[in-house]
Each structure stands twice: as C-alpha cells, then as structure tokens.
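The structure appears right after this line, and notes come after that.
Apart from one protein chain that is not included, each protein chain of the complex appears where it belongs.
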Amino acid sequence: MPRLTIDGREIEAKAGQTVMQAARDHGIFIPYFCWHPNLSVPGNCRICVVGVAEKDGGEWVEIACNMPAAEGMVVFTASEKVKARRKATMEFITLNHPVDCGICDKAGECTLQDYHFEYNGAASVSRDAKTHATKHFDLSERIVLDNERCIQCTRCVRFTREISMSNGLGMLDRGDHSIVRPSPDGAFAKDAYSDNVIDLCPVGALLAKDFLHKARVWYLKATPSVCPGCERGCGVNLWHRKDEWKLRSPRQAARNEGIDRVTPIENPAVNGPWVCNKARDLPRLFGRVRATGPLFKGAPAPCEAAVLEARALIAEAKRPVAVVSSWASNEELAAFKAAFGSRFALVAKRDHEPQPGEVVQDDLLIRADKNPNAAGVRAVLGECGTEVPKDADLVLVWGEGFDFRAVPAGAKIVFLNAFLAPENGHADVFLPLSIQTERSGHYTNFAGVTSRFERCFALPPGVLHAEELFGSLVGNGRGA
Amino acid sequence: MKHLIPEFERMKARFPAGFDSSLVLPCLHRIQADRGFVADEDIVGLCEYLKVPRIQVEEVLSYYTMLRREGIGKTHLQVCRNIACSMRGAEDVIEHACKRLGVKPGQTTADGKFTLSTVECLGSCGTAPVLMVNDAYHENMTLEKLDALIAGLS
Partner (left out) sequence: MPGRQLIMNFEVTPASHTLADYRARGGYETLVKALGMAPADITKEVTASGLLGHGGAAFPVGRKWGVMKPNPGEIHYLCANADEGEPGTFKDRWILEHAPHLLVESMLITSYALGVRHAFVYIRGEFDLPYRRIQGAIDEAYAAGLLGKPVPGSDFALDIVVYRGAGSYVCGEASGLITSIEGRKPYPRNRPPRLTVKGLFQKPTVINNVESLANITGIIRMGAEEFRKVGTAKSPGTQLISISGHIAKPGVYEVEYGYSWAKFLDEDCGGMLHGAKMKCVVPGGISTKVLTRPEIENLTLSHESVNPAGSGLGSGGMIVIAEGTCMVRLLQVLLRFYHHESCGQCTPCREGMGWMHRIIDRIVAGEGVPDDIERLYAISHANDGTTICGMGDAAGFATVGILNKFRDEFEYWIANKRSKMDGRLECRA
C-alpha cells in the first residue's frame, strides 16, 4: 500500500488508487468538475491539479484524478503554483460561461459558483465578447439544456454510456463549438434514468423542466425519504419549502405542502448515487387529489362515528379478511399486528402494478414489483394469501389497487385509502389515511435492507394515521 | 447504403475480429464517395450494420472536416490557407477563386458546378500554394493555372 504525503499529512492509499481517491478517503478535498466516483476518468476539466514535489526541490503540477498514488509521493493541494493554475483554469471555464447566476436554478448548489469564489473571485480579464450557443434546448420532455452554461465536463454523456447504457447523449462538433446533443434516435427520451444527468451537471446547463424557476434552492429543505416506486427502495431527498420561506399568498399556499423536487441519496447498499425517473415524478404521485373525510356508503360522516362503525363491523364479522397494503411502513404493519393479532385472514396486495410504457425491470435499479414494502409485509405478518376467501363476510381493504369485484356478495367493506377514488364511496365505511410524506417510518426492500423515511408535512385535517388508527378499531360494538 | 454491404464485408475481413466499431470511419468514407454526402438513412443503416450507437456515428460525422451531411458542387475546390501556402500566395488564390466563381469560401456556385472551401495544412507546403480538386492535389498553384483549371471544368 503506497504511503504518500498530502499537504504535510502522511496517508496510506489503497493499491491502485489515484491521488484524488486517496485524498477523498482521508477527508482531504481536491476540487473537481468532470471527475465522478462512479464514472470513468476523462481528466478534461483540469481543475483538480495538484503539485508534486520533485527530487530537486521543484514542483510539477498534474491532475489528481488520473495520477496513481505512489510510494513516497509528496503532494500539495494549494501551493502557489497550484493556486495560479486553478485560477487560470477558472478563467478559461468562465470565459464563455454567461455567469447568469441570478436567473439560474443551479445557483446556490452550483460547483462552478462555489469554485469561482474559492479559486478565482476576480472579474473576467477577457475583452472579447462571449461566444454564443443554444439556450433552452429541449434535451427531452423532462430536461432543458443551456449550452452556454455547459462547461463540457461530459459527465452527462458518460452517464448515458456507462451507467444507463442508453447512449442517449453525445458531444457533437469540435473545439469551443463542441455541443452536447441527444442522439437523434430518441434514446435519451427513452432513458429511464435520464434525470440523473441533472444532478451530475456541475453547473446550470441541465435543468429539470418540472422544477424550472420554481424556487431558489435555498428556499427549500431536503427531507430524507425512500422512493416507494418499486421494491428497490432507493434513498431520496424530498425537497420542499422551508418554514421561513413558506409562500404567504393564499393562491400559492398549496405549494407549501407539496414536494418541489426529488434527488437521490447515495446509498451503496441500495441504489448507489442514482435513482430512476419515477422517483423524480414522486411529486405527481403524492400530489394526487386526497380523500379528506370519512364516508358511510359515500355519504360524508363524522370521523369518530366512522371509526366506531368500522370497529363494530370488524367486531361483528365472523370471517373477516384484511387486504394488506404493500405501501404500509413496517411501523404500520406492526401496529396492525399488535392491534388485531390473528383476527383477520390476511391477503397481501400489490397496490401498484407496472404502468403502460414503464420499464418493468432492468439490470440497474428498476424492479418489477412496483411497491416499496412487500418484503416488510412478509417479515411482519408472515406469508399472506393472494385471494380473498369466498366465504369472507367482511373485507378490510388497506390502500390502493384493490379490485372490489373480488369481495364476496354480501360481505361488508371497510376501506382505508389516502386518495380520492370512486371506490371510496362503495365501502360501508371509508377512512382517509395519511401518505408517506406525512409520517415517518421504514420500508424493507427486496434484498432485506431497511431504510427510513422522514415526515415532510403535518397531517392534513380529517386524515388519520393508520399506525394510530388500528388501536381504535379494536373493541366491542359501537359503544366506546 | 445497403448495396455497399458486400464491400463493407470485405473491409471487415481485413480488420482483426471485434473491430466493428473501427469500421465507422471507413464506411462513412465509402458512403460519401458513393452518394456525395452521408444521409440520415445511411447513418441508420450503418448503425444497424455495425451495431454501434447512433450518437457515436453522429459525433464522428460532426467532428471530421472531410465528412459532409449535405451535397456539394460537382467539383470541390479546397484551397489550403495555412502558413506555408499563405506565404506562397494562397490568399491571392482564394481571393481570385472567389472573384472568378462569384462565391465565398464555403459556398457553391449557382449552377452547382463548384464548391469553394478553405482548409488548413494539406501537407504540401513544399509545393505551396496547393489546391485540392476533389481528391487530387494541384500543387504550385498560380492564378493562371487556377483560371485554366476552372475553365476546363466549367
């Protein structure tokens, strides 16, 4: 294992590591644009230059991302020579960059912005007009590209070649006319992982149309969560307004309770640094119209009465069946088990099935089971049935995706669901539930890895937490 | 492009196994020699034939100066304007060609007979200035030789 010295600190690198990797492993920061731990090393941005001591006391500079860590090497990350080189490189990178941070969504989390302050900070020394390139180019239906902001690090291009394998993007032309473009065969539009290039982009060249001009990023906070889009359970950050930046206008108030964007949380055990586009679309999934009050056969009912009625129906049933949601958290499943024990015959339900056009399964992340916690259901409740027994006289349906034609004639229905749906009105008792963003909990993914999601928003009025509800559904008859 | 596949197969046989991607450039050369330029349908056919991603062919096409996506005039006049040629009168040759043909570099005459281009060093500095007429070098170019050449091709 080579031992080398970086900024006076002796460290031991792993065999085959570059200076960049070794430094990062030991918490020493070296700046980079094009380098990424999960992508190939093109060494094109040249900002990661470091100095290496020569035997004669001199110093040569070389990029850290492609330099093997060698025994006895003495590296400087901020010598005068390195600083001068970095400043020159920053001058080059910003030479034709519009520096329009004021109207750029990336401002506040832009590597270029941060490095400019850190390594240059001076006004442009150029007297010549900046070159122009395409702005607002539709890279796909989801992503807009600003070629003037692009610093040609090729992270996005490499992502489509090395990770998503769609070969959806390329760098056309040459020299300072080089330009990122999608493949004309539409490969990028079909790339189920395309939105990762937005996070990969170290500048504001690639932006999500869904998030375009929606909020400055410092208005938002990130709540760690788990994508419920399939049984992979990728780690995600759900971005929503900070309390101090809530919109005051009544017209915009709804946006305060919505997710503005979703980004991946790196988790090597589950999703690495990536998520698929479905995770990016969670705001739409969570943003569907909610059920906001209990119903008796479609008629609005007071909450307390509805709970009591449900309790009575459960108590009276002789052969009750519960259809369990695979979107329920481990905590909710445990509460169900604690409340009811073996009162119900259990049927496991896939709340969501693959939608037309959706990638069913691939070799990267996407799994065929489009529910986050089927493994949790099995772990907490054991093996469940797949069909409602014909002799059931009460069916407790928990969550979406149930075909009510499977309910035996004459059986009572208690339905727990979060969203507005025609089926809500068919139940004898309907109770509205919270969604993932209104509670915290855990999901267990297909590989047995359990991940936690945190609450983003308060519980809306009239809506119940399943975890608290189940206790109230145990007891005798309609009396308290 | 499909009718060239037997030729491509012979080319492929000269390469080591597993070099299909290498055939992109030779095939594009051949397609351009056949059609005068590379059309979208050629690209699609080539990608299918070589099993290479479309974007790779697009990148290659956009990068190299000799490859074209559109047709040009019947005769392609390319005047070198790099240092050695400029030192031997290439600037006069270019100016004269522009005047004589009534076009600017990069343009094609209205009758479609000539396309005039300027290019960087053609490696013919000892016989500068050099003019490429389609594939052939015409060296030690003079304004008189240029006139005769254009007259002969008009």
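The first chain written gets the first letter, and so on, giving A and B; residue counts start at 1 in each chain.
To be clear about the criterion, a contact is a pair of C-beta atoms (placed from the backbone, for glycine too) under 8 Å apart; a residue touches a chain by one contact, two chains touch by 3 or more.
What you see is a predicted model, and the numbers here were worked out from it, not measured in a lab.
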Which of these, B:Val52, B:Leu116 or B:Leu146, touches the one chain of the complex that we don't see? B:Val52
From the listed residues A:Asn66, A:Ser79, A:Asn267 or A:Ser472, report the one that touches the chain absent from this view. A:Asn66
Contacting the left-out chain: of A:Arg127, A:Arg251, A:Lys318 or A:Arg405, that is A:Arg127
Among A:Ala22, A:Leu39, A:Met171 or A:Val217, which residue is in contact with the omitted chain in the full complex? A:Met171
Pick out which of B:Leu4, B:Ile43 or B:Val60 touches the chain that's been left out of the picture. B:Val60
For subunit B, the residues touching the chain missing from this view: 14-16, 18-19, 21-26, 28-29, 52, 56, 59-60, 63-67, 81-84, 86-89, 91-92, 119-128, 132, 135-137
Can you name the residues of subunit A that touch the chain not displayed here? 41-47, 49, 60-61, 63, 66, 68, 85, 88-89, 91-93, 95-96, 125-128, 131, 151-152, 171, 173-178
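Basically, only the chains that are shown with their structure count from here on.
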Roughly how many whole angstrom separate the Cα centroids of subunit A and subunit B? 49
In the complex of these two chains, what residues of subunit A are touching subunit B? 167-174, 181-185, 187
What residues on subunit B touch subunit A, complex-wise? 40, 44, 47, 53-56, 58-59, 62-63
